[in-house]
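Sharing a structure here in structure tokens format.
Note that this complex is displayed minus one protein chain, with the remaining chains in position.
Up next is chain A:
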Amino acid sequence: MSQIETFYEVMRKQGITRRSFMKYCSLTASALGLGPSFVPQIAHAMETKPRTPVIWVNGLECTCCSESFIRGAHPLAKDVVLSMISLDYSETLMAAAGHHAEAALEETIEKYKGNYILAVEGNPPLNEDGMFCIVGGKPFVEQLKHAAKHAKAVISWGACASYGCVQAAKPNPTQATPVHKVITDKPIIKVPGCPPIAEVMTGVITYMLTFDRLPELDRQGRPAMFYGQRIHDKCYRRPHFDAGQFVETWDDENARKGYCLYKMGCKGPTTYNACSTVRWNEGVSFPIQSGHGCIGCSEDGFWDQGSFYDRVTDLTQFGIEKNADQIGTAAAGVVGAGVAAHAAISALKAAQRKTQDKKEEA
């Protein structure tokens, strides 16, 4: 097999300076929650280890994951990823077209057999033998299985690949199916979100390169370092939740004051993601900061959980018999209520998962 160049070499070729490279390493270290002492380790790995070849395939999807990468990301993160995928196979960005593109895929699989990471954006629809998504005259599901066969690991980018996303919404006309239901014999890392945050995407890949292993995954197969906390836990509007100060209608005074959006359907309390810490578009903001509730797009089944503008649940654990509505109307500061609510919501979530698991078994 031919010698694969290191990450650092690729970045240098792309005109990235040493200074920018070091900045990327420290940004990534902090995104991964690793102290500054890990910066040299990351830099060393990127300088000495061969670049991880990536094959990036697109199924039933909207390309928001690629877009999150190339448009929204910090320029450094974007450079790294573009360098990473540029030499191999990416349908959205590459130069070749048609049969040449198909040939490029074969060549890449052959060249890096057993060594490459298969990044999947979107998912295969299984209805009608996969005829709803055709790539190069063949159902996407065949391309997916073929490319996965010799992959070292599979990354499911986004809610589509991880869980199905909106195209799997009832009645799921095309029987859109998440990747892990089709590929069962490879390690799969789910990086959900619609789309996932760009820095999370690069963070996952850099971690794998630096430490030569998959990041620690939670029960759902998501990297724990990014999906270990609820949006709600680190939300800057959290004090308003704890104080019982809620937005009641989109145009009220409380909306202007930036009160908690729980009553407007915010799913922050049940959603595990890094939006409230890493934020979006180079750390500028995140949905709650723009005055709209979280829709829970990194959670399984977020598209079929009732209206996005319905409350998470009608809790009665606040105080004795009050629910969030009554507390909000009274605008009373209830210390400690948030803790009780979380316990309740977590229990509820666990119950939900159990039902889902049962459904899957059935």
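As a convention for this text, contacts are C-beta pairs under 8 Å (C-beta built on N, C-alpha and C of every residue); 3 or more make two chains touch, one makes a residue touch a chain; residues count from 1.
The rule is simple: contacts and distances are computed from a predicted model.
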item	value
"histidine kinase", "HupV protein", "Pimeloyl-CoA dehydrogenase, large subunit" or "ABC transporter" - which is the UniProt name of the missing chain	"HupV protein"
Which of A:54, A:161 or A:194 contacts the chain that the document leaves out	A:194
Option from A:29, A:64 or A:109 whose C-beta touches the chain left out	A:64
Absent chain, residues of chain A that touch it	14-15, 60-68, 70-75, 78, 82, 86, 90-101, 125, 127-128, 131-137, 165-167, 169-174, 176, 194-195, 249-251, 255-256, 275, 280-282, 284-292, 295, 297, 303, 306-310
